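My structure is below; once you've seen it, I'll send some questions.
Missing here is one protein chain; the remaining ones are kept as they sit in the complex.
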Amino acid sequence: MSAISEAASAPQPIRQPVWRRLLGFNLLTAVILGVGGYYLGWWIGHLINGPSFEYESATDENDVALLLGYIFGVVGFLVGLGFANYPISRLLGRPASLREKESEGIGRYFGLCTDHKVVGMQYLVGIGVFFFVGGLNAMLIRAELLRPVPTLVGPSQYLSLVGMHGSMMMGMMTSGILGPFANYFVPIMIGARRMAFPRIESLTFWLLMAAGFILVSTIFFGGFPTGWTGYAPLNEQAVMGMDSYIVFFGLVGISMCLLGLNMMATIITMRAPGMTWSRLPIFVWSVFATAILMVLAAPMLIATLAMAALDRTINTSFFVVGGGGSAYLFENLFWFFGHPEVYVLALPGFGIVLELLPVFTRKPLWGYRLAVSGMLGVTLLSFFVWQHHLFVSGINADLRPFYMLSTEIISIPTGFIFLCVIGTLWKARIWFSVPMLFVLAWVFNFLIGGLSGVALSDVPTDVGLHGSFFVMAHFHYTIMGGLIFSFFAAIYYWVPKMTGLRFNEMLAKWHFWLMFISFNSTFLPLFVLGLKGMPRRVSTYEPSLQGLNVWVSISAFVLGFSMLIFLFNVVYSLIFVRKPAEANPWHSKSIEWQLPTPIPVNNFEQIPVFDSDPYDYGTPLQLDGGGGGQPATAGA
Amino acid sequence: MSLLAKKVLGVSLATALVGALIGLYVAAWATSQPPTIVATSAPPSSGGDRLTLMTVPAIGPKYSPTHPDWVSYLIRKNGKWVHSTIYTVPANSIIHVTIYQYDSPTGLRNPYLSQVQGTIGGTMTVDGKTVNSIPPEETSHTFVIPELGVFIPLPGVSEEAKNPCEFAPCEGADTRTVTFSFYSGKKGRYHWQCFVPCAAGFINGLGGPMQTVGYMDGFLNVV
Partner (left out) sequence: MSSSQAAEPHGGGGEPNHAVRFAVLWVVVTVIALPVVIFVIGPLLGPGNGSEQSGAQGTDYTVLATVATPVLTLVVLYLLYAVTFFRQPKGAALEGPAIRGDARVQTTWIIITSLLVLGLAAFGTVRLETNYGSGSGSGPSPLTVPKGPKLPVQVIAQQWLFTYRYPTYGGVETRQLYLPKGEMVELHVTSIDVIHSFWAYKLGVKADANPGVDNVAFVRPTKLMSFGVRCAELCGVWHGYMYNNENRVVTPAAFLAWIHAQQKRLAPATKVLPPYAKTYIPEPSRRGE
């Protein structure tokens, strides 16, 4: 254990022998205990649930064993990382270490670290890996859809790929911005030295990593046929791979809930003097709104999946019609989580866009209060719209006008965000840096996503569009076009601060243009396919639609290639060239750019005192012309 | 290049290698399917090809170590029983099918499927007797190609049978023999499946082998 107490926080780690360091609470121990825990649970499961241990353990049809295996495995993994040390020390009355691994070298990235900046980096890399795994699934799906009959991928594997792609993106990317960027920058932006609960902060990350591996492991157990929505009773018929989905989303739910609580507690209680609510950076506001959604919505998901797991293992019948349950129950519970979840993905994007716009337009944020009320309005309303996913299901048909109204009303606060974008761009001095390009692309993509959503909120037109490729195109415009574009904007904007290194700008621009063009070329035709009646999640379609599908597939491969350019840029710029970034390459007035790079462990020597919001642009600032896109530094 | 850069590069390369291997594994998993079995040719006078199938109450550890208790179809190829449900037949020709049915009855969820449809003459033979339907509760499995409109209910072996089959291969045990012929029509890749809730241990009897190609459903390639 390399923990050091608060008092002796001098960065002077004691060098221990190698074997001792390998056996500490680190990733190696965690993996060993995780695998051991898995087999322990698996063994107990077979003992209690099998007519014959030998027989049961030879087959793969014991849901109890797999669920217990996963649960014990995750517990072992977390204990191995050292998450049990603190509570046990406190229980035994020993002095507990307040900080973990904060002053180690590269090792601090591979374990429980209470430094929020380390957790941010962990999230960025960890989520990035799973983002690429999910993308690989999409490539296989599009390869299959080159032909109108299934030829390449087996039918059950196809559904598993669809489900893995959806779950990976919806599950792991919920923390796509909150994980890396909110953990890293929210404490700094509000003038704090750490998060409110640093250990829980680390826990959310490691839970998410365990969840990701569990989802991928579904292919060893036959995959799952339900897509990311996991509808009952289909999920109760499914083979053991379904349990991977259940545990995966359960862990994601716990992680989301804890992440949200931690963010709320931090933002409410740890703001520096002068950081009033009306001076809070707009990104922090979006994180706050998202955190509210996470805390309120995720428990519903956990409960739903617990019910599904009980139905699958001990023969309860929450969702079994013949046993007194209802398939509607699952749909209702799932979408009560599922719709706020969609805004969990969208809201941080709003924050990134509005946070970056003032920097690259050299203007204050236009309509700060409007933007905040827009975000909070979306947060509130998103709990009142979930049944628009069930317009043709026959449930509460008399209430459809209400859900139509609430769904369409949610476009009013969303419109506030657009007005703020428009206002901030008005008479601006737009600097076409790479992050700004992604921000501008976000405006276009989210516009298309939002306008297509109106057709889905209107019941008469939703009759034709529900469950079709139109829906698929719509939410890819809002999530990929919204979340992922703002995710990349944030990467190009903040990674130079996080790593102290700069990206190759030419490669970044290639990445942007290829991604923007191929993204639209992939998803615009999907609207047409949906209007022509092609349903989602099928590997068979009308032969007359093959032409458009081939077009979409090829565009999707180009989109995948643009991601490889990004990956190449990361390896090339951050590992090979390692050109140091300027302290404040964007001349931002936000506080994180005023700190030295790398940011010290404690962030601030002295807690700062704020006397304005960070959008104090628009006063003349003398800078030397830097030629091209990058004005020379003027000493931040 | 600094030491750190070398370390990071090494880690990245190793990660990329592992990633590529995982990618290959996923691709191999996604594209793995049972072998495709071509129908054997029947005597020219019959004007078509022949499929000889078997349905068994359990596939047994010999054919499937991970799912020994799943019900399954098998097909005879060169005198041997092969575990596959992907068959190839020629287009626009008559296909003669013989199914040896070794499983006990389960009953249909939708009794509509107890009527023979889509065969030549609208009938089939059960143990030599020509029928156009069977009692729904006696149905053990079905062989249905919805896209071609072929609906064949398969009667079960009586529960009191002296010599019931336990697991595949079942040759020699008590059996019901069903024969029928259908016209394959135009080229395409059609799916066929069983409609009887025969998957023991799954809710409604409709999971597991009922949703896995190679057991109770598969493809019919008409070429």
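Observations on the model:
First chain written, first letter: the chains are A and B, and each begins at residue 1.
Basically, a contact is a pair of C-beta atoms (placed from the backbone, for glycine too) under 8 Å apart; a residue touches a chain by one contact, two chains touch by 3 or more.
Source: prediction; values computed, not measured.
When the missing chain is restored to the complex, the residue among A:Val74, A:Ile127, A:Ala143 or A:Leu159 that touches it is A:Leu159.
Interface note for the absent chain: among A:Leu419, A:Leu501 or A:Val601, the touching residue is A:Leu419. Looking at A:Arg362, A:Lys509 or A:Arg578, the residue that reaches the missing chain in the full complex is A:Arg362.
The missing chain, though absent from the display, is touched by one residue of A:Gly274, A:Gly323 or A:Pro598; that residue is A:Gly323. Residues of chain A in touch with the missing chain: 150, 155-156, 158-159, 225-227, 229, 231, 233-234, 236-237, 312, 315, 317, 320-323, 326-328, 331, 361-370, 390-398, 400-401, 404-405, 408-409, 411-412, 415-416, 418-419, 422-423, 425-432, 440, 443-444, 447, 451, 454-455, 457-464, 466-468, 531, 533, 535-541, 587, 615, 617-621, 623-628, 631, 634. In the full complex, chain B touches the omitted chain through residues 107, 109-115, 117, 132-133, 135-136, 144, 146-147, 149, 191, 193, 195, 197, 200-206, 210-213, 217.
Throughout what follows, only the chains that are shown with their structure count from here on.
The centroid of the Cα atoms in chain A and the matching centroid in chain B are 41 Å apart. Within the complex formed with chain B, the residues of chain A that make contact are 58-61, 106, 129, 132-133, 136-137, 140, 149-158, 160-161, 216, 219, 222, 225, 233, 236-239, 320, 571, 575-576, 578.
Within the complex formed with chain A, the chain B residues making contact are 1-2, 4-5, 7-9, 12, 15, 19, 22-23, 26-27, 29-33, 61, 65-69, 188-189, 191, 201-204, 206-208, 210-213.
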